[in-house]
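Of the protein chains in this complex, one is absent; all others appear in place.
All chains are identified by letter, namely A and B, in their written order; residue positions are counted from 1 within each chain.
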Amino acid sequence: MDASQIIFGLTALLIIFSALRVVTTRNMVHAALWLIVTLLGVTVLYALLQANFLAVVQVVVYVGAIAILFIFAIMLTRREMRDGGPQLNKGWPLAALISLAVFGGLLALLYNAPVSERLAASLEGQDTLGALGQALVSPDAYVLPFEVASVLLLAALIGAVYVALNKKQESDK
Amino acid sequence: MDAALIWEWVIKALFLIFFLLGGFAYLTWYERKALARIQVRYGPNRAGPYGLLQPIADAVKLIFKEELTPSMADKVIFILAPIVTVVPVMLMAATVPWGPPIQLFGRTINMSVADLNVGVLYITSIASIAVYGIVLAGWSSNNKYAILGGLRASAQMVSYELALGLAFVLPILLAGSMRLMDIVTKQAEMGWFVLIQPVGALIFLIATLAEIGRAPFDMPDAEQELSSSYHSEYSGMKFALFFMAEYEKMIVICAIAATLFFGGFLGPGVDKWPWLGPIYLLAKIIVLLFLMIWVRATFPRIRYDRLMALGWKVLLPTALGLVFVTALGILLAEAVNPAMLWIIPLLSLVAGVLAVGVIERALRRKEYARR
Partner (left out) sequence: MLLEYIAIGVLLFLATAVAAIAIFLGELFGPKRKSDKKAQPYESGMLPIGPGTRRMPVRFYLIAVLFILFDIEIVFFLPWAVVFRQLGLFGLIEMIIFIGILLVGYIYAWKKGALEWE
């Protein structure tokens, strides 16, 4: 076991623990904060995989923007930040079954996939960032998803403006 | 991984932290002195010669203050918030190169804590974490002013992060790399980027002022309206940490601005004597800091709706336009003639003046219509 494996193990434990806290804590803001810890843990995993760009983008987009949105949304919707209701609803056995099935499926996939520690080492010294930039706009790689992404962003933007501003008019009446 | 490497990390990290701590202490003195001189006052002059011991007196006072925690406050988050505010600021400085690599004890030592190949994006990502300290401080205090101030401050930071992010794209486009070291070395051959992209540098400086919450964008700590806002309930050392975060952020942001637009550690003679590098960078930081203090002494605070309008309607579209102007200039320089690069400052100045003019008119017309 080398240093990176130890770091991986500790980070994975942290991720699992904080993810559990997200669903078990009764304080909504605390749940959002534990979610941020989970997301930061994923950042460390990306960094371990030498995925520099993804690691930093994970922080910029998920921690810096989406989690902020969560916190704003919590403050927007409730006055009391505490949740007093039951923590399980009727469908929980089914949900547990499905998550177990997904977990088993992932495990089976990982056992058969050619993943090894060589994957991370082989990227050393390569210009992954430049390759990513090239692939984003080159016609035989990801140019179509790239342009479609902008349509998706446009739809989200218009939807957000429409929903938020209409809600405001209702509260004015 | 050998012991020398670990020592190198620890020493560099400690050096950075203590530089920022000392810088923070004497920046408060520098600001008070400069503001005083601008307003024809003396400024601190009791503790030590020229008041030089004033920061130490302040620190001692703050250590011996009582720490208050409001009732109903979320205690853990209340203590966590100042730490979450101050730590990202120190992390942000990690990628700034202080000079060319030097040879010491037979090993090459980079003059930055970490020279990441995604350095610029790393800075943006850490800056986006810094918002949390403010939101959490406001929320955990259980104080109306604090939560309002925290929300306002976070909305402001988030809005100006966009213009800031686009301003970061400009040096990357010009240098063709996100590594800060590459950006500096590229400036050695192309000239300082502030000459090629003056409007971009201006947008960067304005957006950073708003990002730090400095005057004239100091809505977050609008003393008169929100009684110093998100840190209303903080006292003693916890308050000192918020204060420290603000001032260290000024230093770090100035270091980043100097690196991206003002040639970083470059200056006459650096090739021959590498120890001149940190001195040049420090000199540039001090000049930029003076600029920030000067702005504070000159401009009144901007109203909150105006502040958001400036970020979303002026800086964001202008910065977007500048990215394309710069890209076009680079293309022309590559295809036609290297001298075509100078089309960038010309076009961007035109674009900047145009954008400000058009949008100013649009804003003003609305003001009249409302009356």
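In the analysis below, a residue touches a chain if its C-beta (ideal position, glycine included) is under 8 Å from a C-beta of that chain, and two chains touch if they have at least 3 such contacts.
No experiment lies behind these values; they were computed from the predicted model shown.
A.B. asks: Tell me the shown chains the invisible chain touches, ordered by label.
C.D. replies: So, spelled out: the chain left out of view touches A, B.
A.B. asks: Which of B:Q54, B:N117, B:T259 or B:T318 sits in contact with the chain that's absent?
C.D. replies: B:N117
A.B. asks: Just name the one of B:V96, B:A155, B:V270 or B:I344 that touches the chain not displayed here.
C.D. replies: Considering all chains, including the one not shown, the answer is B:A155.
A.B. asks: Just one of B:K33, B:R214 or B:K238 touches the chain that is missing; which is it?
C.D. replies: B:K238
A.B. asks: Since one chain has been left out of the picture, which residues of chain A touch it in the full complex?
C.D. replies: Residues touching the hidden chain, for chain A, are 4, 47-48, 50, 52-53, 57, 60-61, 64-66, 68-69, 72-73, 75-79, 81, 124, 129-130, 132-134, 136-137, 143, 146-147, 149-151, 153-154, 156-158, 160-162, 164-165, 167-168.
A.B. asks: Tell me, which residues in chain B touch the chain that this view leaves out?
C.D. replies: Residue positions of chain B that touch the missing chain: 1, 5-6, 9-10, 12-14, 16-17, 21, 62-73, 79, 82-83, 86-87, 90-91, 94, 113-117, 120-121, 139, 141-147, 151, 155, 158-159, 161-162, 165-166, 168-169, 172-173, 176-178, 227, 232-233, 236-238, 240-241, 244, 304-305, 308-309, 312-313, 316-317, 320, 323-324, 327-328, 330-331, 334.
Simple rule for what comes next: only the chains that are shown with their structure count from here on.
A.B. asks: Report, in whole Å, the distance between the mean C-alpha point of chain A and the mean C-alpha point of chain B.
C.D. replies: A distance of 28 Å separates the two centres.
A.B. asks: Contact residues on chain B for chain A in the complex?
C.D. replies: On the chain B side, the touching residues are 1, 74, 77, 116-118, 121-122, 124-129, 131-132, 135-136, 139, 151, 154, 158, 161, 178.
A.B. asks: Looking at the complex, which residues from chain A come into contact with chain B?
C.D. replies: Result: residues 3, 27, 29-30, 33, 36, 52-53, 56-57, 59-60, 63-65, 68, 71-72, 75, 129 of chain A touch chain B.
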